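Every protein chain but one is kept in place in this view of the complex.
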Amino acid sequence: MELTVSQVAKFISGKLEGDGSAPVYGVAKIEDAHEGEVTFISNPKYAKFIDSSSASAIIVGMDFPATDKTIIRTENPYVAFLRVLRYFHPQKEMLEEGIHSSAVIDPSVFVGDDTRIGAGVVIGKNSVIGKNCRIFPNVVIGEDVQVGDNTLIYANVTLREQVHIGRNVIIHSGTIIGSDGFGFAREGDIYHKIPQVGIVIVEDDVEIGANCTIDRATLGQTIIRKGVKLDNLIQVAHNVDIGENTVIAAQSGIAGSTKLGKNGIVGGQVGIVGHIEIGDYVTIAAQSGVSKPLASKTVVFGYPARPIMQAKREEAALRKLPDLLKRISELEDKIRRMEKE
Amino acid sequence: MELTVSQVAKFISGKLEGDGSAPVYGVAKIEDAHEGEVTFISNPKYAKFIDSSSASAIIVGMDFPATDKTIIRTENPYVAFLRVLRYFHPQKEMLEEGIHSSAVIDPSVFVGDDTRIGAGVVIGKNSVIGKNCRIFPNVVIGEDVQVGDNTLIYANVTLREQVHIGRNVIIHSGTIIGSDGFGFAREGDIYHKIPQVGIVIVEDDVEIGANCTIDRATLGQTIIRKGVKLDNLIQVAHNVDIGENTVIAAQSGIAGSTKLGKNGIVGGQVGIVGHIEIGDYVTIAAQSGVSKPLASKTVVFGYPARPIMQAKREEAALRKLPDLLKRISELEDKIRRMEKE
Partner (left out) sequence: MELTVSQVAKFISGKLEGDGSAPVYGVAKIEDAHEGEVTFISNPKYAKFIDSSSASAIIVGMDFPATDKTIIRTENPYVAFLRVLRYFHPQKEMLEEGIHSSAVIDPSVFVGDDTRIGAGVVIGKNSVIGKNCRIFPNVVIGEDVQVGDNTLIYANVTLREQVHIGRNVIIHSGTIIGSDGFGFAREGDIYHKIPQVGIVIVEDDVEIGANCTIDRATLGQTIIRKGVKLDNLIQVAHNVDIGENTVIAAQSGIAGSTKLGKNGIVGGQVGIVGHIEIGDYVTIAAQSGVSKPLASKTVVFGYPARPIMQAKREEAALRKLPDLLKRISELEDKIRRMEKE
């Protein structure tokens, strides 16, 4: 797996400045990289580490300042570094070929070529699993489920009946897709369950973290669109629609029937109320509580969430509030005295 | 499964106004309903959709305004609609009869009539499973567990030892009931584990969402009373007591030994501190942090949670605070000038 620095530069179509003959055995972060390792600087705040680094080469941007260290210039250093990382750490095959003898696959299930299914997996009637999938041990897949090609489902995941999973999807362990939406019709003090007869659609290139819960629709569908990335422990309620390439950090929750636009960024532990629409390219800072629709390209923060500059102004003002109370009492005293005079 | 509109009206004991002869093939939401479908209006804000709807019949309340659309009047349109929904989408049977050959059921376990147990289920010694239950694949049930009749436990659930589950309960995938409470005795910097030797009781008609965690009591019991509905990813700590028919939205957490009254409504991502008592018919808005006891029928919001009208007044005032800072500086200037004069 050894390469030279020159070979690395060629591999990522980068421009080498410095000694290309040094051997490269692996990759590391700039703070940790030693001789024989390639590293990168994408965020300028890490540039300070360059002088003390003994890395054999550093992948940097096209406009990175000149240095006497060996560098490889490229348009997107992070993405280039990823390619080198993947070279040295190829995805390891962790399931045996074929279907493990302890898996319980209904005879009506179709399993595509080169798909591997681990021990203890259970797949219900009429489900279709695409080509070249990896389904890890003790996953449970219900009836009438579709899983696209090249999809990876880690151990102990549950896919309930009629869920549709696209191609090149990754679902991490413990995640539940297609559980019943939380819907009840109230009659006095009693809640009657509303049957949840809709489905969940997870489109291509989605990644879903560990121990998430994605509820099926009441009627219709809950949909996670192409390229969405969800972190761990995220709640997606019934009939939610998450737009393409939106990224959501851990422990956030989206209430029923809300529609998120595409290319959004949602921080961790955010809560979004039900039945609202969020535009495209919206950023919601961590722990915010969103209770109203948001126009495209807005950046919000706080509880309740409001435009981030306003929220920060208000927060700064709140810091001054105890002092303000004193100033107002002083003003009142002065005025009282002036009135007496 | 086809009905006429008249038959639907009769089925829900409703009062038909309009053409009863049209055939009905299914149900849909008012925004989506087409000819051949029945829909409903319960919340007046959806009344605006009535004119553009091509539904063959609309279930409405007794006092809904007259219309030239075909309507069926009934006391509770939502509950009536549910009955029609269930008619067209009967609960599908998704487990084979009996106990799957790969399930590992201790010989001492009692399993009631008509109960179906899926592949890979494990049930420990002396547990008792009622009649007509459905236990989905890879569920693990410990020793001395009791599960009542007609209870449905979805895939990958864990019930630890000595847990009691009532009748007509639904437990969604990935939920853990009876894990150890989080209790330690501190001695200097070291924490000693407090054995958690209590139990969990889940009464009849409870529904628990996916990936929840309900800890067993330290001593005594954690109890989820009759008719409680929990959404996904909810934390219920040791010795908590949740009153009848209380509904809790996703990602909320209740700390140890807290007692919630009956008929409460708790929004999503709410946190409730330990060792307090919350009255009956209390509403706690989403993302609130409750740190003090709450009297019955209070409605609270915020962090820390306070009466909702007060919280909203304070929030509104906070919006004005940056402006207020300016007004006060102006006042101070004026007074200074007046004092000089």
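All chains are identified by letter, namely A and B, in their written order; residue positions are counted from 1 within each chain.
Simple rule for what comes next: a contact is a pair of C-beta atoms (placed from the backbone, for glycine too) under 8 Å apart; a residue touches a chain by one contact, two chains touch by 3 or more.
The model shown is predicted, which means the values in this text are computed figures rather than measured ones.
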| item | value |
| --- | --- |
| Option touching the unshown chain, where A:62, A:295 or A:318 are the choices | A:318 |
| Residue of B:47, B:128, B:276 or B:335 touching the missing chain in the full complex | B:335 |
| Of B:32, B:114 or B:180, the residue in touch with the unshown chain | B:180 |
| Selected residue (touches chain absent from view) among A:56, A:127, A:211 or A:257 | A:211 |
| Contact partner of the left-out chain, one of A:94, A:295 or A:309 | A:94 |
| Residues from chain B at the interface with the omitted partner, ascending | 102, 104, 120, 122, 124, 138, 140, 142-143, 156, 158, 160-161, 174-176, 179-180, 182, 184-187, 189-195, 197, 211-213, 215, 219-220, 233, 235, 237, 251, 253, 255, 269, 271, 273, 289, 291, 303-304, 313-314, 316-318, 320-321, 324, 327-328, 331, 334-335, 338 |
| Touch list for chain A against the chain that is not drawn | 27-29, 32, 42, 76, 78-79, 81-82, 85-86, 89, 91-92, 94, 100, 102, 118-120, 136-138, 154-156, 170, 172-174, 207, 209-211, 227, 229, 231-233, 244-245, 247, 249-251, 262-263, 268-269, 286-287, 303, 315, 318-319, 321-322, 324-325, 328, 331-332, 335, 338-339 |
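Assume only the chains that are shown with their structure count from here on.
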| item | value |
| --- | --- |
| Chain A and chain B: spacing of chain centres that average the CA atoms, whole Å | 26 |
